[in-house]
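Each remark here refers to the structure printed beneath this line.
A single protein chain has been omitted from the complex, and every remaining protein chain is retained in its original position.
A and B are the chain letters, set down in written order, and residue numbers restart from 1 in every chain.
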Amino acid sequence: MRPPHGPVRVRARGTLTLIGLSALPLAVLTVFFLLPLGGMLARGLWPDGELAPRAVLDVLSRPRVGRVVWFTAWSSAVATAIAVAVGLPVAYVLYRLRFRGRAVLRAAVLVPFVMPTVVVGVAFRQLLRDGGPLGALGLDHTPVAVIAGLVFFNVAVVVRTVGAAWEGLDSRPAEAAAALGATPWQVFRTVTLPTLRPAVVAAASVVFLFCATAFGVVLILGGVRYASVETEIYLLTTVIRDLPGAAALSLVQLAAVTVLLVVAGRTRRVADPTVTRHVADPRRPGRADAPQLVVMTVFAAFLSAPIGALVVQSLRVDGAWSLGHYRALGTTGSEGALVVPATQALANSLQTAIDATWIALLLGLLVSIVVTRRSRSRTERHVRSVLDAVFMLPLGVSAVTIGFGFLVTLGREPLDLRTWPLLVPIAQALVALPLVVRTLVPVLQGIDDRQRQAAASLGAGPLRSLLVVDLPVMWRPTLAAAGFCFAISLGEFGATSFLTRADHPTLPVVIVRLLGRPGEGNYGMALAASVVLAATTALVVLLVERLRVRSVGRW
Amino acid sequence: MLELDAVSVHYDGVPALSDADVRIEDGEVVAVLGPSGCGKSTLLRAVAGLEPLSAGRITWDGADLAGVPTHRRGFALMFQDGQLFAHLSVAANVGYALRLRRVPDRARRVADLLDLVGLAGYADRLPGTLSGGERQRVALARSMAAAPRALLLDEPLSALDAALRERLASDLRRILTESGTTTLLVTHDQEEAFALADRLVVLRGGRVVQQGSAREVWARPVDAETALFLGYARVLDGEPARRVLAALPQRQASPGTAGQVALRRSALVADATTVDAPGAAGLVGAVVSARATPDAVRLVVDVEGVGVLDAVSAAGVPAPGDRVRLRLDAARVALL
Partner (left out) sequence: MFVRALTRKAAAVTAVSALGITALSACSFVTEEGEASGTSEHVVLLTHGDFYLPEDLTETFEADTGYVLDVRPSDGVGDLANLVADEAGKPSGDVVFGVDSTFASRVLEAGAVAPFAGELPDGVADYALAGDDDGALVGVDSGNVCVNVDTAWFDAEGMTPPTTFADLTEPAYRGLFAIPGASTSSPGMAFLLGTIAEFGDDWSNYWADLMANDALVVNGWSDAYNVEFTAGEGGGDRPIVVSYDSSPAFTVADGATGTAALLDTCVRQVEYAGVLEGADNPEGAADLVEFLVSQEVQAALPESMYVFPTRAGVELPTDWATFAQRPSDPLMVDPAEIEANREDWLLEWTDVVSR
């Protein structure tokens, strides 16, 4: 029998389900993100139990801070511009043209994005340092090296996001324009680019975000001289112990990130012309595609050069080819550089990644479902959009801030979690969470709610309709998101370096340790470990790419 | 003059267009007519320079167009649904080609063109706010603005509803003939083809099966399949064909090579009053069913020695079972 107050009941139930489903992600986010963030900021802003905003202002007026903010802004802007400039032709080649080896290239382009920052830093230094293959260019210790590293990471974001939009772009307006006398360049400028603009803007804003909060790359390639806001927070926190300074910079970063996220969200909300997909048959490359193919080739070389240099150097022992550095991975390095063998660290990394993956998936699925279910009231819709934004925050908050926040809030009574084995996995899961959500939400949004209604009208309960309607569409993206998570967790360094226990290090932590230790063979061992780590993440990404999920890595 | 000389286009080795020979004189409007998948869009795209040829050549005034990219061919292409640039206003769409060429006094030209297509005052609208017919008009104006050597139309009216299609068809025909624009259009809709074109090219399975003036093609489809595609309801063979042929007025009864007869639905006019008239020409049959439509009373008649055929009633609504005499309307019969 129907209850008398149907709509009321439905609304109350909707809100309750919303609360129930979001309870777990919210709890985790609160304890492991908001609390540490708050703890960190509190330490800086209330150094002696009293609010000291003067100190924050003083920090912001330091000349070095000005330079750091400026360097972060301009290097990120330049890196973003280059990533977009390179990413567009590459996206065109990989998503509009048809040629042998395209699938492999598409996957290969994605690999740098999940490469451990530490490895990329090492690889670029290997290439640029005095005596390296490009040492003669004198780019080591220059902003060029930092920007190159940032571009290396982020072109994949542009290629994936713009490529997915471009692939679904109707080619006929462009053909009509060509028939009206527009040269290929004019067609691109006046027809294609305006249509791709939402995707380009979304990609660019995310890339800028990633660049502006990059840690490992800037730390390794920028040295002492070129610091970003993120590395400066690290320096102020761990070395100088200037917590008000670090808190001030964290606030600056948080504000900037929030603004960027809002802007990115706006552009996402603009009607996406690519929603009505129309996957055009990719063409064979023609003469007119020569410029794009040249960019693609140069880019492929740019991607493989540092990796190549890394692999080659890892195989050289005392001027001869040898697997010696790889065999050394079973040891603790020379002069006791490590506490456990690198192989053990790899095992730790894999274990941690598995834990981080299931945590991120569990949270990500819950958040995605909560965010995409149709809202029955204005409040509900409002709550959902706020939730959506909140779970994106870890994307742009300094991993260092969170890592240090963990230490100061969770490392003492009443919440002493320092030795909790899930501490590191949870931190990594939070880092990967935005990506999981961004992968799943578009898929869930793509499911016509009427299908669920149809299932319900045929007598299927909510769980049943989830099984029948959502699951068949969701399993591939979920698997893909899992793979991505796994790869990100494997390479995560910023937060992990704070939290990992000395006797239970992950591989990136071990690589950094090896790099910093004198002693014969330690440097080579670091290179070998980097190659192993890179190969493992690459393998995972290649498997993900086999699943052909469009929304992975799309913003 | 646009000429296609033994043009073939293959996709991955599968032929989409084979050996097509087509000639379009200056100022002529030619329609390529064929069912979907017959290769007509491929033909159009090949002319536009959007598909590479596997064999043959396309020439303009004798000059080979191979290697000339789309934007240098000067053929404006207009798609089925207009393909207006959604981010540009109507005026900006129409003025697109003018802007590319930095033509002076664009605003006035755009206004003139909008006037020509009956959309004066629409300049600042965005394509998203227009109806299908308005969009096609804008697309036409945009194409005309380019002052193309030839206009390529891809199913220009198909996306529109019937009434709109008729109106736009006559406008389009007027604009094309008044401006003397050489036009190649492709369509699967024979009415669209007849309404717009001087000459028809019938394409099937990637091959040109017939071409000629609209009237010729209409009157003399090259084979049964073409006849059916052109809207003939039935194609008769053998004895029934001979009987129908015999019922035709003598001067028209020169049978085609296949000895077949194609009938449109209104080719037989039934008259119950003359059924028993002695010495009257034509066929006799019994009414199977009758249905009144706004235009005519449509009958299904079992014709003696021929079989069940469609017919229209000359007067009144005969009852099923009534015997009728059937007169043939020679203009609606084709001999194959």
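Going forward, a contact is a pair of C-beta atoms (placed from the backbone, for glycine too) under 8 Å apart; a residue touches a chain by one contact, two chains touch by 3 or more.
Treat the numbers as computed from the prediction; the structure is a model and nothing was measured.
Student: Please identify which of the visible chains the hidden chain touches across the whole complex.
Tutor: A
Student: Can you say which of A:A23, A:A85 or A:V386 touches the chain missing from this structure?
Tutor: Among A:A23, A:A85 or A:V386, only A:A23 touches the chain that is not shown.
Student: I'm checking contacts with the chain that's been left out. Which of A:Y226, A:F391 or A:F484 qualifies?
Tutor: Answering carefully, the residue with contact to the hidden chain is A:Y226.
Student: Out of A:V104, A:L137 or A:I240, which residue would touch the omitted chain in the full complex?
Tutor: Result: among the candidates, A:I240 touches the missing chain.
Student: Just checking the interface: what residues of chain A touch the absent partner chain?
Tutor: Spelled out for chain A, the touching residues are 3, 5, 9, 12-13, 16-17, 19-21, 23-24, 27-28, 62-64, 67-68, 129-131, 141, 220, 223-227, 235, 238-242, 245, 335-337, 339, 351-352, 354-355, 358-359, 362, 407, 411-412, 418-419, 421-422, 425-426, 497, 501-504, 512-513, 515-518, 520, 523.
Heads up, the rule we're going with is that only the chains that are shown with their structure count from here on.
Student: Could you work out how far the Cα centre of chain A sits from that of chain B, in whole Å?
Tutor: The separation of the two C-alpha centroids amounts to 55 Å.
Student: Where on chain A does chain B make contact in their complex?
Tutor: So the residues of chain A touching chain B come out as 170, 172-173, 175-184, 186-187, 190-191, 194-195, 273, 286, 288.
Student: In the complex formed with chain A, which residues of chain B make contact?
Tutor: Going through chain B, the ones touching chain A are 45, 48-50, 52, 69-79, 83-87, 96-97, 100-101, 139, 142-143, 145-146, 148, 152.
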